Structures are given as structure tokens and as C-alpha cells.
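Note that one protein chain is taken out, while the other chains of the complex remain in position.
The letters A, B and C name the chains in turn, as written, and every chain counts its residues from 1.
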Amino acid sequence: MFFASDNQSCASQPVMNAIVAANQGFTHGYGDDPFTQEAIASLKDVFECDLEVLFVPTGTAANCLALASLVQPWQTVLCHSSSHILMDESTAPEFFTGGARMQGFAEHAGKMSAEHLQSYLADAGDDIPHNPQVAALSIAQTNELGLVYSPSEIKAISAVCKQHNLKLHMDGARFANALAHLNCSPAELTWKAGVDALSLGATKCGALCAEAVIFFNKEDAKASMHLRKRAGHLISKGRLFGAQFRAWFENNHWLELARHANHQAQGLAQALALIDDVKIPWPVNANELFIILPKALGDHLNAQGAEFYDWYPSTLPEGMSLSPDKRYVRLVTSFLTTERHCHEFIQCIHDYQKASLR
Amino acid sequence: MFFASDNQSCASQPVMNAIVAANQGFTHGYGDDPFTQEAIASLKDVFECDLEVLFVPTGTAANCLALASLVQPWQTVLCHSSSHILMDESTAPEFFTGGARMQGFAEHAGKMSAEHLQSYLADAGDDIPHNPQVAALSIAQTNELGLVYSPSEIKAISAVCKQHNLKLHMDGARFANALAHLNCSPAELTWKAGVDALSLGATKCGALCAEAVIFFNKEDAKASMHLRKRAGHLISKGRLFGAQFRAWFENNHWLELARHANHQAQGLAQALALIDDVKIPWPVNANELFIILPKALGDHLNAQGAEFYDWYPSTLPEGMSLSPDKRYVRLVTSFLTTERHCHEFIQCIHDYQKASLR
Amino acid sequence: MFFASDNQSCASQPVMNAIVAANQGFTHGYGDDPFTQEAIASLKDVFECDLEVLFVPTGTAANCLALASLVQPWQTVLCHSSSHILMDESTAPEFFTGGARMQGFAEHAGKMSAEHLQSYLADAGDDIPHNPQVAALSIAQTNELGLVYSPSEIKAISAVCKQHNLKLHMDGARFANALAHLNCSPAELTWKAGVDALSLGATKCGALCAEAVIFFNKEDAKASMHLRKRAGHLISKGRLFGAQFRAWFENNHWLELARHANHQAQGLAQALALIDDVKIPWPVNANELFIILPKALGDHLNAQGAEFYDWYPSTLPEGMSLSPDKRYVRLVTSFLTTERHCHEFIQCIHDYQKASLR
Partner (left out) sequence: MFFASDNQSCASQPVMNAIVAANQGFTHGYGDDPFTQEAIASLKDVFECDLEVLFVPTGTAANCLALASLVQPWQTVLCHSSSHILMDESTAPEFFTGGARMQGFAEHAGKMSAEHLQSYLADAGDDIPHNPQVAALSIAQTNELGLVYSPSEIKAISAVCKQHNLKLHMDGARFANALAHLNCSPAELTWKAGVDALSLGATKCGALCAEAVIFFNKEDAKASMHLRKRAGHLISKGRLFGAQFRAWFENNHWLELARHANHQAQGLAQALALIDDVKIPWPVNANELFIILPKALGDHLNAQGAEFYDWYPSTLPEGMSLSPDKRYVRLVTSFLTTERHCHEFIQCIHDYQKASLR
């Protein structure tokens, strides 16, 4: 019962097959190979635009190379106070940007609003060297609580960004899951809504190791090939990334994988909603669900082999707090999650509750 | 009517005299001169302990060299959300520390409490490479709202720090003013209360250009001489700093200067308290006072030559907000401020109010 | 005819099979998986010692994480003036180390000697903050000219290092090729000869994407897991690296691959030695050979599809220079190179020479 993260899964069969197929004979190194070129072509098709892209091995590298391309070392990157880029990537953003400020801000846990961003920026320092001026905003899609921003929410946020001359970065480690939830086009969810740069993660959704930094404005990408090389993220056998991305996009494989993962999360949520003593504090949009459960039950589940992380109490909905006899945990489903896995989890709970009644 | 900052003042006469006196003939360079050595001896006397000290030209350099000595690039420095080090020193802390995280936190504007620090740290990430672990706390004395922490408040904070293995840094750009307010010893306010490193500023209180980083644990200072050199802060004619600090401490000159500045702030506050339409939202501890006044009155004062800065509305006391017809401004007095300057300021207000009545 | 680099090859079949086999079901993320654990165990077996290891995707990351663990930002890393780490990794070493100095030095092209290192260090600056003190030496094995250091040469170099308190790093992007040439044990070539940290590259010798930083002193590795995370080099599906390394070591697969590559280089060198107009300025130890050939012949070979890089004329043997009608190029063989490829290359030269005679 692996619900700790979608990166506990292997690669999907079609993605793996593509790696195997690409592993034949000689090619040029460093991305000058047909697999990489075809993956880039696929990306342009999928996003319906010209773009610059760098393939890299991790989401942290993708996020931070994007930010390092968008801001100067004396500027500030805004993000939600509980965002992954702030909480879970060490000080990688500071490292890659040469020491720019990372500034979390939040009205409350959950999605940020254009209104709150507007009011925050009204008090954010003048254009003097003393103040580290805000130069970019980073939002996650899906976000750190599994919530999905609609194209119109993103448009509203990007309008505030443009007004204050901020670049808009999207951390799309689970972009496919957001897309599968929304049923809109990748273009509508990114550049058409005002996103300047996207970190597109395939690893959590069926790839083995494949992330991309996508710049919708080529000007923003000027320094990026140097930044990637000096960060050690230019791999020599580029076909590894090229093959994965090409296969991921082929026949909408990525969206099928994401839809499956989301569907499992929905199923799990529905089953959990029927259980006394388990609360689901956030809506389940994509493939993450957060639950509050009795500590003893949580410990029992762990003992039975269920894997999941306790989550930051600061990310509970406003006004909600965690009593000491409860746990607040995150469950993540993936393309590899089956109904059997979910059923087993639910069954474990039922067994525990039954035993407790005795 | 210069109330914008205490750094608008010149150096005091005794400090200036000391610079002139030191400016004779040859000495060794880079701090190996009698003036510097005597200043270091004075510091040890004043703080009643052995210590390591680096003299540097600015408060930003002092704060950031201290922090760079206390934390690693993958760690986090906590400070109040409205602290000077976060708001007014560009991204210098990130630069000097090699990209450590600066994390503002606050229950509300004003002083931070040991209780809030404790509850913040309870939710601050685990000891895994993903989380940028908190390794130091920086507090300002006097703080960014002119408030002074008592030795017991500092002790309570440092106890939490020790419990969580954090180093405690004090930004003492206005340390003399705090000391003058408290009537305790420098030792009681620093190492005896658990402070590990102090940035001691003389510039705002009668020096021309003289700041010090003081390490109460020599082990913490190991890298600091290298950090200072590579930041370009090792001046060749070290007697400039040595002479100033020696004179500053001589005959308690520093405390006299600070007492005078504080006294002027008290006088100004008392006069302002009698004026309708002017509110003083924060207690006046040292040499800074914050007032809320009608916008038209503030503009009139500026037009009459009064200098002061509008302050961040986010630093108003909890629950208080700023209506559009008001201004929230900071007034700072210095050793050079006289009763005449304060009287002139008050008179300006009276004149305006009289004229408005007509 | 792909002789530009050994990274133009795919992964070997056993390595690829291992990736496929590891790609089953769920595992823990971030290296806490059986494949990674077994790869670490293999490494300890192969090197006959306890050690700390980080798996990363590129040689640049491996080299720079090693150096960042060994030196402070105010120190200097010495290396040969024509080393890969200096010429071909952008400013990655400066980036990862937080701005340490990279200092190339050389008596002449080729291998560095303990004697020259000794004499260089005699004049390398005092222990004062003004001088960026040398704290580490990095040598490449095989080196940038395909030459291999013997264990006794390394011992002599490490003795000078120890005398001057320098850490010794080995860039082992082609370590397997050196080992295959020398017929000694991995331990004899590293920690037994005084090497502190090794970047061990599998990618150029049969892996798809798998590099390791190995610390023979655990103390040196203390910060490395943080450095890796904040550089974005901690991949989530660690089994990718674990599976490759395990398979690479199994049944001495790595050495077979390296022996094959070396053998092809020897064969090619012998055939080229018989050709008028082609000079081989450096002995062929491992899988790289450098030749000087008429420009027209080189251009003809390129036109026929032969791939290779022109090399830095500064790396010619002392006293040798390049006339404008010549090219100085590098040829690299790999496990995938066959006698047919080499024959085709030689045949191309014969055809050209025959045609020229007419």
C-alpha cells in the first residue's frame, strides 16, 4: 500500500519500452539526437506554440533553472508559504539563483488568490537597492494540497503579475494530473493564461526520470543552457530524456496515466468519506488526498504496511487545528495504483475499527 | 528637521577628534595597529569577557558576516517578518551565506515572543535534506519598531533557541539606545542572556563609519576573517575603525550619545501625545517613534522641510489598519537632535492646525 | 564511425536489462530502495572498504559535489591546466563550491608529477586571508590526454598533498579504462594510494546515466547529502542508478566493457601507426587516442561520416606545435566500438591517400 508519493511507482510500460528502443547504437551526445529532437517537436505540438525547453533529471532542477532564468540575485521570488519549492527543495532556489530571496506568503492554506497577491504587492517595498524587489511568482499546479487552479484563476493571478512586472512560473510536477482534472488544453493552462515558464514533470506520472523546463518566451531562456551546464544537469546520453518524453506524449499516454491516478484518488476519497473518524479537509481534485484520522488508526495502518507522510499542520484549512490524538496525512495515488490497493487500505481501516469495537 | 534616520547625523566631536588624532604617520595595515588593538581591549572590558571581533564599514556587512559564520548554505535563518535584515538589506544575507534561506515569521508586528518561536519551530521541517533546517535566529535590539527586548525576554528566546540547536544573532544597529533604555550591562543584554553573535553599530549613534561583528564563542568566528576578506570588508587603514570605537567607549561616551537621542524621542513623543489627530501606535523605548497623522498634515510637514519615512503598514499593531487619508511614519532622533529641532517640528504642526481652523 | 566520445554509445545490454528488471512495481523513493542498497554494497565489495557514496546523473555533478565537500569557498582547488574539470565543465566547480578558486597549473601537457606539484606549492601563498589557500588537488584517471597514472605515481602525488594538507580528488569519468589498463585493484588505485574522493563514471563505459561520488573518509561526506539535494541531484526513483551500478559491477562487467574499449583503441592506434602523414603524439593507455593528421585528410574523414573533436593545441607534447595544414584530433573508442568501425576508419584513410596519389 504505497501512498507516500507517486514517485514510489516505476515507469509505465510504454515509457520503459521507449527507453529500451532508444538504447541502440550510437547517437550524438548532449541532446543532439533524434529522440530529443522528436520530444521537442512533440512539446511544441502539445503546447501549440514555439518554445524553448531543457530536459533535466529532477523537479528541483527544473524549478530552480526556471527561476534562475527569470530573476536576478538581488530580487525576490514569491510563492505560497506552504509550497513545495519553499518547504521541500532545501535551499536549491537560493543556490541556483545566486542568492535571490524566496518569500512565502499566504492568506491561508490552499490556493492563493489574485486579490491577496494584489494586496500583498501593495506593501512589498520600493524600487531602491535596500529592498529586494519581487520579480517573479511561482505557483504549483496541482498545488501543494492537491488543488488545481482553473485557467481563469491563473489568468487573474497573471494579470496582477503583469501589472507589477513579475514573471509567472508554474511548478508542474503534477501538471498532467491538473490537466486531466480540468479537461482544458495545455496551452489554455499555461501561456494562454499568462504563464512564462513551466516545470513539466513526467517522473511522478509514469516516467522513470524525466523533467522539462519550458520557456514560452525565448528571451527568458537566453542564459538557461549555461545555467544547466554549470549546475551539472546537461546529461550526455540525452536520448534517455528524449525517449521518455516522446513516449509520454504519444497517443495521449500522459493524460491516460494522470486520469487513472486521479480516478483512484477519487475512489479512495469516496470510500474514506463513508468512514467515521476520518475527515477529508480538502477537496480532492487530482491524485492527492489529505485526511485527518485517529492517531491509533494511522499507526495501525503503518504497521500493516501502508505508507504515507504526515503533513504540515500549518496547511490545514483556516481555523482548523490538529488535536494530539489525531494525525493529518497525505495519500497519493499514481498510474500504478489499482482498486485492489485502495480496497486493501480501506479494508485495513474496517478491520481496525471492528477490532476496536470488541 | 532631520528625522529620517539617525544616520543623517555627522560623527560626534570626540569620535571625530579621535580619527584626527589617529591620522598621524605610519602604522601597520589591516588592523594590526594600536588603535584597533585598543578598541578590541575596550570591547572586552565593556562586555566583560573574551571575544572575537571584526570591524566593518556597514551594518549590513556586520549582520551578514555574523550570519554567514553561524549557518550553512542549506540552512535557514529565522527573523521577524518585518525585520531590517529582511526588508532593507537587499538579498545580502543570501549573498553572504552562500544561499541560506531567510525566513521571516511573526505572530504580529512588534516584538517576537519565546512562545511563538516555540510553536513555529514545532512545525518547521525534519532533519532530512529536503527541508532547509532552521539553524539561527536573528533579533534586532532595538527592534524594527523601536522596541527594546529586556534581558529576560532575550533569555526566554535563547532558551528556545538552545533547545532547538539554533544560534542566536542580535542585530545591534541601535544597541546603545537599547542599553540606555534598560540600564543593564552590555553583558547582561548579550552573552549572559544567550546571544552568540552581536552586530554592534556605532554609526547610527555618533560614529562616522564603524560597525563591529562580535562573536562570544570563538569557535563561531573561525571562518570569519576569510569571509570578511572575500567580501571586500577588510580595510587597509584599520585605524579608522579602531580610533572610532576606542573613543566611542571612552568615558561611556556611547551611552551618553544614546541617552541624549532617547531623551529627545521621549520629549517629542510627549509633545505629540498632546496633539489631536496624531496617534502613537507603539511605545517609545529608544530613539524611534512611529506616528499616524493626517496625510495633509504629513505633506505639510514635508513641505516645511521635515524629513521622515513612511513606514510599512504591515508593521502596525495587530488589528489596526491605515485609512487612505492618513500616513504612518517613522521619526528618528539622534545625538545631534536638539530640543529646538523637536520644538520646530511641533510648532509646524500647531501652525498647520491653526491655519486649518480658519 | 562515432569516435567523438564514448558517451555517443548506448548502454550495454546487461545494464539495460537491469534497468528493465528494476522497473517493476513500487519502491521507496530517493535511494531508499533495494537496488540502490545493493549497488552500495557492491561498491564496498569492489573497493574493499567502507565508504560513503552519492549517485548522481552526470560527471560534472559528481566532480563538483566532491570538490564542494572537500574545500571551503575561500580556498583553492588545483588541477592540471588542461583538465576536463577546468576546460569542459563551465564554471560548475565555482558554482558548487560557493566560489572557490579553480587554479590550473602544469609543467607541460600530459600527466602532472609529484615534483612539479611540490615546487608549485612552495610558492603558493601564505596562510593569511588575502591568499586563497590551496586545499585540494584534482587529478583525472584516465587523464585528459588518455594517460593513466600508476598507483605509485598517485602515491607520490598524494604524499605531497598530505604534506601540504590538501585533499586529493580523482575524476574517474574513465576510471574503468584506467583500471583495465593497469591490472591493479580499485583499492590500490584509490584510497590505498591516498585518494580521498573519487568521481566514478559509469556512463562513458556502458551505463545510460549513472555516476557516483565516493568518499573514502566518511567525515568528508558530512555535508554532501545537503549539497546534492540543493543542487537538484537527488533523483526520486533511485532505482535507476542503483540498478545500473549493480549490473555494472556484476561479474566484472565494467572491466570487460573497459577492456574491450581499450583494446579497440590499441588496434586503431596500431593501424594508424603504419600510416604516413598520421602522427600519434601521446601513448595510448586506455580508450582515447590523439592524432595529428593533414587537414585535408581530416576534412575528408568528416565528410565520410567520421566523428571526432579537434583538440586544444595547448595539450600537444612540449615543444610540439600545430602547423596550419594539420589537425590535432581526439578519437575515443567505447564498448560498442567494433573492429569493423575501426577498419572502416582506416579504409577511409587508405582510400583518400590512394585517390590523392592519382
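Definition applied: a contact is a pair of C-beta atoms (placed from the backbone, for glycine too) under 8 Å apart; a residue touches a chain by one contact, two chains touch by 3 or more.
No experiment lies behind these values; they were computed from the predicted model shown.
Visitor: Of C:T91, C:S152 or C:T338, which sits in contact with the chain we cannot see?
Guide: The one listed residue touching the chain not shown is C:T91.
Visitor: Any idea which of A:K111, A:K167 or A:K229 touches the chain not displayed?
Guide: A:K229
Visitor: Using the touch definition from the top, which of B:S5, B:S185 or B:Q266 touches the missing chain?
Guide: Within the whole complex, the residue contacting the unshown chain is B:S5.
Visitor: Quick one: say which of B:H28, B:K44, B:K162 or B:K295 touches the chain that got left out.
Guide: Looking across B:H28, B:K44, B:K162 or B:K295, the contact with the absent chain belongs to B:H28.
Visitor: Return the single residue from A:N17, A:Q37, A:Q72 or A:Q353 that touches the missing chain.
Guide: Looking across A:N17, A:Q37, A:Q72 or A:Q353, the contact with the absent chain belongs to A:Q72.
Visitor: If the missing chain were put back, which residues of chain C would it touch?
Guide: Where chain C meets the chain not shown: residues 73-76, 87-91, 94-95, 98-104, 123, 125, 129-132, 312-314.
Visitor: On chain B, where is the contact patch with the chain that was removed from view?
Guide: Touch with the absent chain occurs at residues 2, 4-5, 7-11, 16, 19-20, 22-29, 56-62, 64-65, 89-92, 95-96, 203-204, 208-209, 226, 229-237, 239-240, 307, 336.
Visitor: Touching the absent chain: which residues on chain A qualify?
Guide: 72-74, 98-99, 129-130, 223, 225-230, 234
Keep this in mind: only the chains that are shown with their structure count from here on.
Visitor: Can you tell me which chain is nearest the middle of the complex, judged by mean CA position?
Guide: Most central by this criterion: A.
Visitor: How many Å are there between the centre of chain A and the centre of chain C, using C-alpha atoms for each centre?
Guide: 35
Visitor: Which integer distance in Å separates the CA centroid of chain A from that of chain B?
Guide: Chain centroid spacing, chain A to chain B, equals 41 Å.
Visitor: CA centre of chain B versus CA centre of chain C: separation in Å?
Guide: Result: the chain centres lie 52 Å from each other.
Visitor: Where does chain B touch two or more other chains at once, residue-wise?
Guide: Expected reply: 73-74, 98-99, 129-130.
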